[in-house]
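Encoded as structure tokens, here's the structure I'll be asking about.
One chain of protein is taken out of this complex; the other chains stay put.
Now for chain A:
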Amino acid sequence: MLMVGTLMHAKHLSRSPFEIAISLVVPVVQAVLAVYLFRSGGEQDRLLQAAVGAGLMGVWSSVLFGSGGAIQNQRWQGTLEMIMMAPRRPVVVILPLTIATGITGTYSLLATLIWGRVLFGIRLDFAHPYAFPVAAAVCIVALGMFGLLLASTFVLMRNANALANVLEYPVWLVSGMLVPLTVLPTWTGPIAAALPTTWGARALHEATTGGPVWPSVAMCLAISGLCLALGAAALTVVERRARVTATLALA
């Protein structure tokens, strides 16, 4: 079920003209922003790290708007009722959707790196070239699980997009995707430590510039597992709540 569901949702998402247009434009913009940001800071040696961080921001946006947007789209299409009334646990129904958004978001990471190479000549010189794809895969799974937790809210809310808009920038900022956590106020520390995106971003940065990749990967997986358990429990509660408040349909 998970495989077929993920494949079908990824297929459906990747055929959306809006998604295609966003996927073509956003990585270029993000690569340009990141590179100029780091160049103006006199950190020429960290351009690859900037490109990886920018790519990760793209994955996060894809998961966030994918999960929120996809659930809202399912509501508009009239398919949310159809999938939620299947004789399955709600988590089994929604998880393929959020993993699919992570997979389509992978394109954003790759495209940002490629544009960084083509436009700015950034050398793809990874400190741990074999650990990088593993860290990237773990990071995408982690974002998918985090998306699942968010999706439970989106199932309940008819205006899911509003919540997605609010969450985009704070999460990539607090997770240290582009800006180092050390420059942020200390009160953001505990929030950052609880987010799987922080550990995913750290694992990717360590694979890029050097450092202990595997502890960050392990931490990322552990928090993702927690997100999965919480998301599964939340979805069961939320599914019942949505049947009480009649929010599965558009009207």
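Some observations on this one:
Just so it is clear, a contact is a pair of C-beta atoms (placed from the backbone, for glycine too) under 8 Å apart; a residue touches a chain by one contact, two chains touch by 3 or more; residues count from 1.
Quick note on the criterion: contacts and distances are computed from a predicted model.
Here one chain is missing from view; checked against "HupE/UreJ family protein", "Glycolate oxidase", "ABC-2 type transport system ATP-binding protein" or "cysteine desulfurase", UniProt names that protein "ABC-2 type transport system ATP-binding protein". The missing chain lies against chain A, touching residues 1, 4-5, 8, 11-12, 15-16, 76-79, 81-88, 93, 240, 243-246, 248-249.
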